[in-house]
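All protein chains but one are shown in place.
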Amino acid sequence: MSWDRALNTVGAWALALLWVLPLAYAIWTAFHPAAYEANFTLWAPLTLENFAKAWSAAPFGRYFLNTFILVTAILIGQFILGTLAAYAFARYSFPGRGLLFGLVLVQLMIMPDILIVENYKLIRALDLIDTIPAIALPYIASGFGIFLLRQTFLSVPKELEEAAQIEGMSALGVLMKVYVPLALPTYLAYGLVSVSHHWNNFLWPLIITNSVETRPVTVGLSIFASIDSGVEWSVINAATLMTSGPLLLAFLLFQRQFVQSFMRAGIK
Amino acid sequence: MQRTRQWIHAWLLLLPAFVFLLAFTHVPAITTLWNSFWTTARGRRPSRWAGLDNYDTLIADPVFWKVLVNNIWFAIGTIPTSIVIALVMAVWVNQKLAGRGFVRMAYFTPTVLPMIAVANIWMFFYTPGFGLIDQITGLFGMAQSNILGQSDTALVGVMIVTIWKEAGFFMIFYLAALQTIPPSLIEAARIEGAGPWTIFRRVTFPLLMPTTLFVSVNAVVNSFRMVDHIFILTGGGPDNASSLLLFYIYEVAFRFWDTAYAATLTVVLLAILAALAIGQFFFFDRKVHYK
């Protein structure tokens, strides 16, 4: 038994060290001069210069703001549209329900990410190329979100709804006062997945944005890193830490709550 | 009357979501097919009906076959591995463990760091000579490697980064699911005299089946969608050895500006995903009940 435990601990730690290695390397290079990028001596001099360099070489503040706006817009859109649609699927019976729900499930497999060519044409037709809404629009309605909220709403006892109706609450009132509060863990869990996904999304924003005013952090980072004169890991990693810092911190601080919300949301 | 009002209510609730779903998923999927029968418009020549010409090009295109085969290997290489590692990680951090906080944090990092940034770091790990891997293997007297620069290993290099990312992400789902399993169930099995491995196989794993379904659907989709790191690591090279279908679609559409052929390639991708969706539906149908 104790052997077993020791073996598990060693395995878990080995894997953990392997998994944390990229982050560890990012921290190492970001805080040391470029000469120590590939040279791991314990007493290498520390510096903050890489951060200053990265900050002055590209408008990361702006990129950061763009990403923040983008992620917030997508999240709000997904919550509103997802809630309304999930409620319809969970509590109404109407013609076409099966077919429409099938169409929602289709989006679990066929995501807008792979339809880059046609979506690009559509955005161009809407004259929205190089705008933040253009990055957000394809993701506003999420099949995953609708599916998840429907599952949660289905588990809400009917009696609660009936009681509210007897009190004279409207359908939307019931949704807002009964269903939404009970589904809060689902919103939290789904919100975290959505935020981390769109914070890190790259391909679609790369295609659809062209300027500093709209580019999210990921695209900004890739442009910053693909310079003619060779990779400067120290500066790139300083930029990486700067731009992922807030998300990193939030996740580290709230990892327990995060997992618990998943648990209670029944994402399993 | 009352029923009709209910219907209208439901449809109104669905309307906003469906406007966007149809506009950015279902309609584009159909227009992709339609556009694959046309030529690409160039500045001096408008688009014209091409019939199956684009499909002839596709069949004769060695790069297409190469990236298709790559993508299949990529899926085979990354999906099971990342799911198994995710499960193992989740089991580990779900039990008492020295330094569990750190271990869990380490497993979390891939979810938080963007692939595009991580790819730069992995590129350093892989760099021949002074890269991390070579520095370590060099201590044991091993020769320089060039994982990303050789056609037989470049895809593996890309796959490792993918597994790192995916396993960390899926771990969260398994961990959440593990925590919902009542400890009394495990305790009961233990009293019956079952060993840890039997408990896992007979109790825990079956209870995790819905999570496995969810995670595997995600993993399948991601194996056709995750190409961010390829931009930095290899650019699809050498000679397309590490290129995947979506990366090739991107190149054809946005570097060569041949949107008609890109649409044709997308049709293939859509067909694959549809086939996989149907396959998964039948495969998991008996084992999981989602209602």
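Which chain is which? They are A and B, in the order written, and residues in each are numbered from 1.
The definition used in the following text is that a contact is a pair of C-beta atoms (placed from the backbone, for glycine too) under 8 Å apart; a residue touches a chain by one contact, two chains touch by 3 or more.
The working rule: contacts and distances are computed from a predicted model.
The listed choices are "Cytochrome c1", "NADH-quinone oxidoreductase subunit N", "Response regulator transcription factor" or "sn-glycerol-3-phosphate-binding periplasmic protein UgpB"; the UniProt protein name belonging to the chain that is not shown reads "sn-glycerol-3-phosphate-binding periplasmic protein UgpB".
For the chain missing from the display, the contacting residue among B:P16, B:P196 or B:P238 is B:P238, taking the whole complex into account.
Contact with the undisplayed chain is limited, among B:W34, B:W65, B:F130 or B:F283, to B:F130. The chain not displayed touches chain B at residues 42-44, 63, 123-124, 127-130, 138, 141-144, 146, 148-151, 154, 234-235, 237-241, 251, 254-258.
One chain of the complex is left out; on chain A, the residues touching it are 34-35, 37-38, 56-59, 62, 124, 127, 129-130, 210-213, 223, 226-231.
Definition applied: only the chains that are shown with their structure count from here on.
As a whole-number value, the distance joining the C-alpha centres of chain A and chain B reads 15 Å. Of all residues in chain B, those touching chain A in their complex are 6-7, 9-11, 13-14, 16-29, 31-32, 35, 85, 88-89, 92-93, 95, 97-99, 102-118, 120-125, 127, 130-132, 135, 164, 168, 172-173, 175-177, 179-180, 196, 208, 210-211, 214, 217, 220-221, 224-225, 227-228, 231-232, 246, 249-250, 253-254, 259, 262-263, 266, 269-270, 273-274, 276-277, 290. Against chain B, in their complex, chain A makes its touches with residues 4, 8-9, 11-13, 15-17, 19-23, 25-26, 37-38, 40, 80-82, 84-85, 87-89, 92-95, 97, 100, 103-104, 106-122, 137-138, 140-141, 143, 146, 151, 171, 189, 196, 199-200, 202-203, 207, 217-218, 221-222, 225-226, 231, 233, 236-237, 239-240, 243-244, 247-248, 251-252, 255, 258-260, 262-263, 265-268.
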